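Working notes, structure below.
A single protein chain has been omitted from the complex, and every remaining protein chain is retained in its original position.
The block that comes next holds subunit A.
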Amino acid sequence: MKLERTELSLIGVAIAIAILAQFSPNWLVFTLTLAISTALVVMGVVMLMRAGLVSFGQGLFYCLGGYAVGLGGRFLGITDALVLVGLGVVVTTVVAMILGLLMTRYREIFFAMLSLAFSMILYGILVKSHGLGSTDGFGVVDWTLLGFTPGDGQATTTALMLALVLALAIALFLNRYFKSSIGLACEAIRENEVRVEYMGISHRKVLYINYVLAAAVGSVGGSMTALAAGHVDPTMAYWTISGEFVFIAILGGTGHVAAPFIAALIFTLVRTYAVELAPNAWQMILGIVLLLIILFLPKGIWSLFTRKKGAAS
């Protein structure tokens, strides 16, 4: 299997981050891990956007991934991080396979509203679950990785390494997926669904596969957030969190598999400072940036890169 340029650069960037992380302060490593985890959920939003669907409820899968890690450690006694992440993917995939049957019937704002409703249903259940700490949530167990138990101060770096490996694998897969027949069919559906049907492609099937995949990817993001932060709470499913994912997706654009990662990194870094410097103006900044992007950079930050490349050649 020959690797193409995008794949080589993805691997290169991942290795570079892994090396740099060894010399970075703990807070930066932690922020990076959160950014990568967020990017994975955003990737799900982007996958749906490529098919013309906007989900205001991707927090549902983010939350399922996180709670699978929390509950798996607490009630099933699982401590291995990979098994916990896998558990999240299995649970989320099952839920998405059921919801997907329904969700693929809806488009535009109805899809947005129904996805929002489902994530709010999960939020409503979790808030009223007093055994699970209600709105406070609960802590995630100390985890291990393939028999290795991270000692004091090692957990943050280990979490980053795990997140990097998973994110790289997912990014490499999605890069191929976007160019596969299903990935391309998604874009065709966004352009014109009826014509896709005329071509003999089942749009329901394509959207269904895309929806379930997006959910599974999102759950990995949720699981990694839970492992890195060591805590889960119901706000993960609250609709404003899903709104943030939509924001990051639009910030990055749907043009390239790396775009969500760059956008999520910018978002996480800016938030770290903004919440400290201007806690009461942070959302305002988000809102204004969102409007500016819609007006002036409708294809997201990634279009800056491609435009430059086009001008040079």
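Here, a contact is a pair of C-beta atoms (placed from the backbone, for glycine too) under 8 Å apart; a residue touches a chain by one contact, two chains touch by 3 or more; residues count from 1.
Heads up, the rule we're going with is that contacts and distances are computed from a predicted model.
According to its UniProt record, the chain left out of view corresponds to "Amino acid/amide ABC transporter membrane protein 1, HAAT family" among "Protein translocase subunit SecD", "Peptide/nickel transport system ATP-binding protein", "Amino acid/amide ABC transporter membrane protein 1, HAAT family" or "RNA polymerase sigma-70 factor, ECF subfamily".
Considering A:110, A:148, A:173 or A:273, the position touching the chain not shown turns out to be A:110 (whole complex). Across A:76, A:275, A:291 or A:304, the residue that sits in touch with the chain not pictured is A:291. For the chain left out of this panel, the touching residue among A:20, A:76, A:165 or A:281 is A:281. The chain not shown here touches subunit A at positions 54, 56, 102, 105-106, 108-110, 112-114, 116-118, 120-121, 123-125, 127-128, 192-195, 239-240, 243, 246-247, 250, 280-284, 286-288, 290-291, 294-295.
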